[in-house]
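Please see the structure below; I have some questions.
Note that one protein chain is taken out, while the other chains of the complex remain in position.
And then chain A:
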Amino acid sequence: MGDESVPYFLGEGTTKTYQIPISHLDYKFIEKCTDVKHLEKILRVLRSGEEGCYPELTLACEKRIECLDPRSRALRKDKPAATASDFTAEEWQAINSELMSWLSEMNEDDKKSQLLRTDTPNERPDNLPPIRCSSSCPPTNQNKNLQNKQRSKKNIPRDYSEWDKFDVEKECSKIDEDCEESNSKARFFCRPSLPIIEKKIDTTGMTKREKIFIATREKEKGNEAFATGDYVEAVTYYTRSLSVIPTAAVYNNKAQAEIKLQDWDNALQDCEKVLDMEPGNIKALMRRATVHNHLQNYQAAIEDLNEVLSAEPENSMAKKSLLEIEEKLKGLKPVSEPQGKGKKILIEEIEDSESGEGREENTEERERRGGDKSCGAAAAARAAAGEPAMGNAHRKSHGKGKAQQDRDAHKHKDSAESGGKKGASKKKSEKHLSDHEGEVNGYLRSDEKSESAEAEEISTPHGEGSQSAGGGSSTSLPPAAAKLKSEGNELFKSGQFGEAVLKYSEAIEYVTGLGEQSPDDLSILYSNRAACYLKEGNCSDCIQDCNRALELQPFSLKPLLRRAMANESMERYRQAYIDYKTVLQIDSSIQAANDSANRITKTLIDQDGPSWREKLPPIPVVPAAAQLHRWDGGSLTSENKPSTTDINREEELQMNCEEAAEKFKRLKNEGNDFVKMGEYEEAAHKYSECMKLNTEECTVYTNRALCYLKLYKYEEAKRDCDHVLQIEDSNIKAFYRRALAHKGLQNYQASADDFNKVLVIDPNVVEAQKELEEVTQLLHLDSSAGDGSQQAHGKKITIQEVSDPAERGEGPLAAAEGAEEAEPKAVPRRSSQKLRVSEPPNAYDFGQIINALNASKDKAACADLLTTTDPKTLPVLLSNKLEGEILLLFIQSLEHCIAGKDPGLAYQHLFYLSKAKRFKVVLALLSKNEKEEVQHLFDLLTESQSDQYSLEDLESLKKVYEL
């Protein structure tokens, strides 16, 4: 970091090129600069190395430019050509095999065409147009002159001025006098408004290959024209393509272009041609339905849509249009009797259908790309307007079939949501649409998308079922397979992944050969094999196996994780992200998944920009049954309502959290940078912003504490350290910094305690040792200055520390542990004082207090502690720190101080104490006397009846206490 500060200290002065002030070559400046041009200059200076080499700063500058202008030219770097290592084995193979197959095809073709060439030695000379300016002129006298003139001119080349003088109209009219073509209209600058393109291609004498070649090219031209919105041109080129070789695909595309031109009759004809060639072509059916709809042949439209739905029951587009048309039909029938109204409603309906159409087309990419922007906006607006109408349609349909109601309601919500989103931000939908570039229409693709989403939803109940079934059954592999599997496991452990794969494969074969095997075993086998593949780096096979495993056993963790890893290493970040997210839905505590998801989020943001999330395929919703219940006790009940919407919402929350995490990271890094530059105020500010996003992250607090220390704000620093220690009870940095804060506050005792703690955790911290020495000296000075003054001092601090009970408890402990001249008398008093204040918030503080109390055997204080503590939290607070002495202390304090006053509370404590970890062990180790104490307490409780427990309860609890 030192190098960066060099130009900073140099102060005024400018760089040699561009004359940028040296002070601009600075993290802080770059971070704040929004002028891309200036930043690019800075980057150039940095890259040139003329002001010194600062790789980190250069990187920061690049990042800043990328953030401001991702397309900046400064970011372009030389790259070598891609090699096999840039692709997965699969892709590489595909590339090569594609080329090879083309090569062999070409070779074959070559031989054939050579044969053909001998057969047809000459192509069609008569078809060729005449030679320019010579034979095109009819042999009349007048033109002969012209011809001669031109001929002579050719010898003396025409110069530009002559070109300009050339009277086009006159010449043309001369040449074309006898021709019927009205080319003379062509003017100097204007092109003919409608270009005359031959609708047919003369294909005489062409081989089949050539015809295919030409037909394909004409189709490509058509597609390109369609893409730019030149539908007339597109239709022309499609017609040309069809004149060479008629294919269903081209007819289909042509129909789409004709629909855009609202040329319904031709569109209908073309759809029918497609359906003649390929009965059941979904696109053609959909298009014919659209045409029928516009021609008001509603019945025919419904038939077509029904056919689509019978082939693809999940086709949402078809469903929507079907509902719309049915609605229209319904609206039409009653109205057809009173003639006067009929017309009006008819008009409305046309509008209505128009808006429906608008929405439909909205999901097709070409509309947007081709149409002008205002048109696109209108379409979006229409789509938004169309939404409520569709909502109505849905609602009405509910009346029809109650059985469907739930499903419909669900879908309705979904569609409304997505519709709302689309309507809200046009940009978004544009992005979405651009996904479909390259194909003439988006029907199928978008349908597939929505289908897959629905399929996921449908599959969830299955998943639930099989998951629970899987949970119930234990492995029932046949012995041979089990043996193979365990052999495989052994091999895997020893790192022989190749052999392990063979074993697993054998096992899989064996199991599948048996037929009716339980899916979960097979799933595990696949999952294991996937692990081997993953280790070998064979990602594609790994993914395949994971897929199989997941088919058999949806939402099982390991295959999901493995697939995620494989996808990640294949740089399929989106899939990997989805898988990690699914894993986290099942078990949110898997750190690896968390980390990876965060990492991928970053990559995806880099790759796709801020809207990366829109490009993700839907994340499957994990059924509640598949989620691991990590939280025991109370939180479980809250999780018991696993409705889909809840989960969706959770997901959304999760997503928000992630965005927050991103922001958090950024802020933190900014903060760190400020620290590096010594701008502690700024840094503290950044960290504070971080805390708004996430209160759990300790490092931010420790970092801010550091800033406060540097700024001499000891109180604040101490508070931050305290917060950290509440979360993480052995954070060495927090202890060290709190010690410094205490020292700054002249609270030397506490400071010494904290330094001691640091040394307990890591005895090698030299700074802490030095500081401790210093502090103990100061402490001596202080104590010699007078006991009274120290008392006063202590009191003052007590007031300050009222909010923090943990503080006091630990001071004496450390003193007892490490310091030589601790004052044992003061300890219990102090701790009891503070104990009255509030209950300890976490296990660490509790442990500290208990240790302190245990040292002093202060029953009263302990009783205070117990009264303030909620019995239910006892097992958590004790965690695994329960010991015989502590138990005894509890029993004694319960007996002496609590049982008399509040037997109910004593009972509760006893009850929950028995739930603590290590309770059984501790109990077994109690001596006879101690057991008597317990017995005594129970007797006391039996005597002083309470409505909080019955005698039976007490008896059963006694048994637990082995009495």
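Please note the rule applied: contacts are C-beta pairs under 8 Å (C-beta built on N, C-alpha and C of every residue); 3 or more make two chains touch, one makes a residue touch a chain; residues count from 1.
The definition used in the following text is that contacts and distances are computed from a predicted model.
Asker: So one subunit is absent here. Using its UniProt record, which name fits best from "pyruvate dehydrogenase (acetyl-transferring)", "Dynein axonemal assembly factor 10", "HUS1 protein" or "ER membrane protein complex subunit 6"?
Answerer: Protein name of the absent chain (UniProt record): "Dynein axonemal assembly factor 10".
Asker: Of A:R209, A:K535 or A:H936, which sits in contact with the chain we cannot see?
Answerer: Answering carefully, the residue with contact to the hidden chain is A:R209.
Asker: Could you tell me which of A:D35, A:E56, A:D86 or A:D595 touches the chain that is not displayed?
Answerer: The single option touching the absent chain is A:D86.
Asker: Taking the full complex into account, find the residue in A:N107, A:S494, A:S730 or A:S956 that is in contact with the omitted chain.
Answerer: Of the candidates A:N107, A:S494, A:S730 or A:S956, A:N107 is in touch with the missing chain.
Asker: Considering the whole complex rather than only what is displayed, give the residues of chain A touching the chain that is not shown.
Answerer: These residues touch the chain not displayed: 71, 73, 76, 78-83, 86-87, 91, 95, 99-100, 102-103, 106-107, 109-110, 113, 116-117, 120, 123, 128-134, 154-155, 157-161, 163-164, 166, 168, 171-172, 181, 183, 186, 188-191, 195-198, 201, 206-207, 209-210, 213-214, 217, 220-221, 224-225, 227-228, 233, 369, 371-373, 376, 435-438, 445, 448-449, 572, 574-575, 607-608, 615, 617.
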